[in-house]
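Only a single protein chain was left out; the remaining protein chains are all shown in position.
What follows is chain A.
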């Protein structure tokens, strides 16, 4: 049984069909990439899967259970983690604080429990700070620091700096660190290397390869096709809200429909992607 299964997903915005009947499945431990020109509907697909937007039609299942239209906070408790294309760090929180928020859904002190009493209990625990809560917090801090350490000199020396003071690339790293803190069962990355230079991209690629090797299931949106080709077990190509090709990276990159889709969108500004595709196809 696939970990994530999407079937017949549709989302329309007025006249635009951003996602028009997408099927997708991701097996446990695999890395599937979604590529496609700008405006293809990739981010909208992510939003539909992660509950930030609700589909007009179709179904999303996770680990066999129907999660269509679930609120994002509920999905976090199922350990579905995502990063955002345009970067959404908590600007006034420190790097460490950001990563700790990533682990929020794992906190025993913050379990939802009963509607009103659960919340009051959470307040009481935060006020009293019994030993169990303090120990949990300390363990989490250690874990968060270990995650930050994976980003080496990029983040470790900056762990106490507020996120707004970081460079763009570092904010993206913080987002990924935050997602890892959830110890996700499924990680969705929306263009993790957008705005990064070559060295930084290579670093990110190495990190994602490492995550994959550790057994993490990943759904990746990426325009840099070299990276997609070398990381993915499967590539899904979208255009105009529809899947136009899917399969092994080698097969997809020679697919005429894919090349056509990228070339057809030259004026839309998928320039970088197009160039990468051409390079990858050589």
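Quick notes on this structure:
The working rule: a residue touches a chain if its C-beta (ideal position, glycine included) is under 8 Å from a C-beta of that chain, and two chains touch if they have at least 3 such contacts; residues count from 1.
Simple rule for what comes next: contacts and distances are computed from a predicted model.
Between the listed names "ABC transporter permease", "Sigma-70 family RNA polymerase sigma factor", "Electron transfer flavoprotein subunit alpha/FixB family protein" or "Cytochrome c oxidase subunit 2", the UniProt record for the complex's undisplayed chain reads "ABC transporter permease".
Among A:73, A:210 or A:260, only A:73 touches the chain left out of the display.
Shown as candidates are A:69, A:112 or A:157; the residue that touches the absent chain is A:112. Hidden from this view is one chain, which touches chain A at 13-14, 47, 50-53, 71-73, 75-77, 81-82, 84, 86-93, 97, 100-102, 104-105, 107, 109-110, 112, 119-120, 122-123, 126-127, 129, 133, 137, 162-164, 178, 182.
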